[in-house]
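With one protein chain held back, the other chains of the complex are shown just where they sit.
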């Protein structure tokens, strides 16, 4: 029994997921494609899924009788409408982040899913599927004692001029926001942002680096350095300090070299290489659950809470040094 | 187009490959199963491949019209006959190691494949698909300068009583024999074995540890410690020393812990965990090539050369301290 | 020419410095000893310096004609008076931290030394002499680009019941306060303290752990975790993030072990082992400068600024979450 998938949005990530389903993963095939630019969809059809139908409108793809499940890979502002349509159609739906561009939009998805009474949405927070984070979570749950602090860093070598200060939250830190909620099994109650002097490599509209401090309901304090012009590489660090010990996210696998008076391992420079294996795992997980008519992994609620937290962090940027409270609405039983 | 695979031998590895094809990999399905113990094949059918046909005889499975390609996972003494049958049937065939129990047997397979004029056989030397060795090979080819020495270790925590000295070559070191030929793109010309004192944990018929020194045609000297009662874990080490620098195989991914006055990462204890990801990659590679009617990866010639080298190493064990010459027959053009 | 030293206070550190001068370092000898408990001084005399004279009063030791230089190793509350006396006598003086128990007291010492017109005081901030910090400073000055952030941790396995929250600043963090001023060549302008939930191993009057955020005049933000019940060991971590790269303090030298399914190096558990070599170096530096009639290394001004910063940090503890400004008085030319 092969799951028939429709892909909305055939840009970089939509194309890549199509390749993944057609050539790497078991149990699914891409039977439908749609893009704002139809030629893009047809190019992916030609390259990767010759048997797929190309739809002009994503809504028609969602409605198509032979489409069992939907991947939403289009531009962020269109996510909410497509996900709501998939829920309305009762079809499992994998949605790349963000679930919606506003917390209110994400809340509407939560409400629709809850009204339907069963999980249909998986949000594309792929870090939860990274072997390193999975091992870290296990270590935190079994070896460190209860967590008290997290020290993290999210570093990019450079960013383009159009990357402005709030994007450090919405586009960059959002991954930490989700993965630490999952890692700790906890909710955030406040956010504070501290800005060191801005680095020389930054741009006019970007204060970089910054340090975000999140506090959780259980009193864990998480400090994360966000530094998107660090020059030296793409580097994700995370250390969890517990009652009895400390666990640290592994460095990506790399050959140890002795060369030119230096003992060295390579650091990645392209973010696309960092979590590449976790995309396979998250989508295989989606296929498995969707084949049973449901969804697993990061929920609409997780997507909503990420949006709420992002808003608080941007407010914290704007009121530099002041802690901004984060209110946690009651969690629906569907996401218990 | 889905490749239809028949699996001969449904013990641990045959069952695992069936699961892989059915649940993990793209482009293939298991349509036929066979085992010396038919109930074993039926159990795998029930658990993993309900649509597959169970055959009493492997020969019948190979001959079945709906079988496109064959996996030989049965006991080693049966490999040669099944592989020859698959070649005779013109069907791509993946054969777990050993290709045959004797060098002569492996040579017969080479000759049959050469007579047929195209590659049909892939031998299950999975290390070539391990991300660490792949990265090591790239480092050796691009960064260390030409290789001059290799220092390696193959350590198991313990072995059972029936594991005797020659098995350290045929069952253990055979992986290094193949992977270093591939890593260096070179052939062996001599083997020598040195025995330190035997460790206290060894058994009556096992001299453990031992150091095997292989020399290649280009003058690279490879020293490998084989220590199968090392107690502390399953540990594979490899360091290549070149004209300009040194590259080292990465440790398996592990969480770094600070705990109990120790900065530590876990070492594996079960060999099955060490190269688990490479089984997926090797079999996906087989599926891709077999779908095109051919084979890729480790060849019959590689299986034959491994058998020839194993024989020399066992002779070197028996004449402790003396170098045993390894003769390399002319390589058929098919394997150029 | 051998420098004749008088040691005031012959407890653990005074005894150890006496041993160092008598048995390890070149160019000095202990000729006078004094302690609040005269028997303690006589015991050190008997064990390590049979030729030394024991004085009942530290003031008499300072005044003794054959004493060229003074070590103040007595209890903290007595430091100010002894150091002032040494300055009055024109004798070089090495003073263990704290220079004085209040910022005002430290300021009096600064003023006295400035009035005298030459450096006579070295404060016992030994970390500046640690080979790791020295190498870190060099890396920060030559390789990372200008510093922007520092991430640090100061962890003790446990502390006794009498260790209360402000001691985390005065007894523990004071070392970071001094060494980061020196490392960055910068002054502090504000301090903030954040408290995660208190760890289970803490005591009634101790909020542990805590995170202190210092900001410097040049805009460097320093976050330091202080965790004095971390259980697993005594662990000092420091990472400096610069415009182009990151430098990290080395772990103490330790044997790498493969044992019991673990790749491990030992973490120290006793703080006395961590900077043991730096005590030799700082005191050798004192001997060299004192032999020339002056002082080098950490100044009275450094001791005074440490006291000022400690006061701000304790105020920051008391007003949890609020940034406390740190005022930097004008630096006398003597300490330029």
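Every chain is named by a letter (A, B and C) in the order it is written, and numbering of its residues begins at 1.
Methods note: contacts are C-beta pairs under 8 Å (C-beta built on N, C-alpha and C of every residue); 3 or more make two chains touch, one makes a residue touch a chain.
No experiment lies behind these values; they were computed from the predicted model shown.
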Displayed chains in contact with the omitted chain are A, B, C
Option from B:58, B:105, B:245 or B:303 whose C-beta touches the chain left out: B:245
Could you tell which one of B:163, B:180 or B:227 touches the chain left off the display? B:227
May I ask you to list the residues on chain A that touch the chain which is not drawn? 232-233, 235, 251, 254, 258-269
Those residues of chain B which, in the complete complex, touch the missing chain: 145-146, 148-149, 151, 192, 194-197, 199-201, 209, 211, 213, 215, 218-221, 223, 225, 227, 230-232, 241, 243-246, 321, 323
Kindly note down the residues of chain C that lie in touch with the hidden chain. 22-27, 131-132, 135-136, 138-139, 143-144, 244-250, 253-260, 284
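Following the convention adopted for this analysis, only the chains that are shown with their structure count from here on.
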Averaging the CA atoms per chain, pick out the one whose centre lands closest to the mean of every protein CA shown. A
Between chain A and chain B, centroid-to-centroid distance (C-alpha), Å: 38
Centre-of-Cα separation between chain C and chain B, whole angstrom: 59
Distance in whole angstrom between the CA centres of chain A and chain C is 45
Residue numbers in chain C touching 2 or more other chains? 232
